[in-house]
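Only one structure is covered here, and it is reproduced in the block below.
As you look at this complex, bear in mind that one protein chain is not there, while each of the others sits in place.
For reference, chains read A, B and C in written order, and residue numbers begin at 1 within each chain.
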Amino acid sequence: MKTMENSRQYRGIPDEEFFRGKVPMTKEEVRGITINKLRLKGGETLLDIGAGSGSISVEMAIAVGKQGDVHAVEMNSEGVQLIRKNREKFSVDHLQVHHGKAPEALEDLPVLDGVVIGGTKGAMKEIFEVLREKLRPEGRLVINVLTLENLSLAHELLKIHDYRDIEIIQVAINKGHSVGNLTMMKAENPIYILSATKKGESQ
Amino acid sequence: MKTMENSRQYRGIPDEEFFRGKVPMTKEEVRGITINKLRLKGGETLLDIGAGSGSISVEMAIAVGKQGDVHAVEMNSEGVQLIRKNREKFSVDHLQVHHGKAPEALEDLPVLDGVVIGGTKGAMKEIFEVLREKLRPEGRLVINVLTLENLSLAHELLKIHDYRDIEIIQVAINKGHSVGNLTMMKAENPIYILSATKKGESQ
Amino acid sequence: MKTMENSRQYRGIPDEEFFRGKVPMTKEEVRGITINKLRLKGGETLLDIGAGSGSISVEMAIAVGKQGDVHAVEMNSEGVQLIRKNREKFSVDHLQVHHGKAPEALEDLPVLDGVVIGGTKGAMKEIFEVLREKLRPEGRLVINVLTLENLSLAHELLKIHDYRDIEIIQVAINKGHSVGNLTMMKAENPIYILSATKKGESQ
Partner (left out) sequence: MKTMENSRQYRGIPDEEFFRGKVPMTKEEVRGITINKLRLKGGETLLDIGAGSGSISVEMAIAVGKQGDVHAVEMNSEGVQLIRKNREKFSVDHLQVHHGKAPEALEDLPVLDGVVIGGTKGAMKEIFEVLREKLRPEGRLVINVLTLENLSLAHELLKIHDYRDIEIIQVAINKGHSVGNLTMMKAENPIYILSATKKGESQ
């Protein structure tokens, strides 16, 4: 192997390499798809709402590189601690942790190139309102939902707020587990990933 | 957005941005998971066997960066042309295209840090034989299969050739399609992704 | 094998045994689950709205037996012809075909023990209104939907109309197809099946 540029290039981090605690964590495969839907080219300013243990935030930070910025918003204290530990482990200083609840915690953020919504605590509508200002025209929005009601609501809000290229996918992963010398396929819970581009105002 | 470092950072390329022809193409989500399973850090020398239109090869080349190398092997002439066009479009000069069939086409390759097998034309056993030499200890092997027989064969070969941390996942993606003002979920065919690490000889 | 009682016992009819035309047909596995969710004991009076080629109606008629009744409502003429041909093929004279559109076509029907909604042509709300009278207390309602909007609407209506034991499942079937001497798994489109019991008025 030739010399590595630096750790920022790291791609596809296995779940078990993150500090996790008891906070539920988005699984590796879903994390990878989520970040890809941001259509990153490097250098972006991003936001992760409901960051949990920070696994998505960390990989976003690696993806944008040190010319970029990532803001993680998490209301749970244990989560905030985990994000800090993961930030240190993966040396992503350009990841900033905000302890608080969206949309209030978003007020002081700069204009964003992309946003991931992983959890909303019932405030999805209010978050969309704030993103009218905070997400730049042509910016990308990716939303992960586990419930049918939030799937429906997120879809509705994307249309109301005039996003374009709305895509909805459902991801189902089965993973082989060894049982003696047999391999049993076990299902992970399905997740819906919505993604879209904010319409450009001056275009 | 701050200035982008360069196009190599591009992550999560939508299917429609590739030149495709009639060659079947691995879908975006599966492509992303496949590359993540290589556990790349930048600078690696990689191989894509049965590269098709080169969509995986291109994203591998972007992922390893210009300090790395990617070799794409494809026996179909139309495929080889498409890979060349995609290489040009995404400016990944460190992607080398080899027109031929594995394992023969692998003979002159350097030692590899990681290998993706996307198609084998019935020669999976012979490919594993060649990888005994060509894939370095601790190198990563990722295999995408669509059929039950190749799933079984690939799993068997990984065990026979003494790979460790063998993982098997099945990925199923449903995608929303607009039908009037309704959104119908349509299924993409499921794919099995096997991945493993080659045992280190001197460890 | 001992002597069969009569053809009504037939269970699990393969898709290819039905007359089909170009009308889309619910697949065997989904048909079986749908009918099971009616929780039949024999002798019921049932309704199939949007009956298509009548495959569900026929199996419902077999399931309730000759002491029961099944009404199939279909607005497409080709569908109506197919239902009649399938009725004849499977000797289920107690299956009555109504050419028309729900809810109008439901007006002259007797009180029902169970209803399957396979298609609504945008009139799901009106159909629920009619079922306030036509579906008996403790009767069963099963709804098959392919789109996210109808999933959401059906779920909403079940709650508004005070149904109990509401269950939502998503069924995904992959089927092996021979490609040479390999078996490729191909996906059928996922379907959502909602089922519930109408609250008893006098209980």
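The rule is short, and it goes like this: contacts are C-beta pairs under 8 Å (C-beta built on N, C-alpha and C of every residue); 3 or more make two chains touch, one makes a residue touch a chain.
Because the structure is a prediction, the values reported are computed rather than measured.
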Name every shown chain in contact with the chain that has been left out of the document. A, B, C
Listed residues C:23, C:56, C:130 or C:185, member touching the removed chain: C:185
Out of C:96, C:170 or C:189, point to the residue that touches the absent chain in the complete complex. C:170
For subunit A, the residues touching the chain missing from this view: 146-150, 172, 174, 176, 179, 181-190
If the hidden chain were put back, which residues of subunit B would touch it? 148, 151-152, 155, 168, 170, 172, 190
Residues on subunit C facing the left-out chain by the touch rule are 1-7, 9-12, 14, 28-29, 32-33, 35-45, 63, 65, 67-68, 113, 136, 155, 167-176, 183, 185
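Here, only the chains that are shown with their structure count from here on.
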Please name the chain that ends up farthest from subunit C once chain centres are defined by their CA atoms averaged. B
Distance from the CA centroid of subunit A to that of subunit B, rounded to the nearest Å? 25
Centre-of-Cα separation between subunit C and subunit A, whole angstrom: 41
Per-residue multi-chain contacts in subunit A, two or more chains: 155, 168, 170, 172
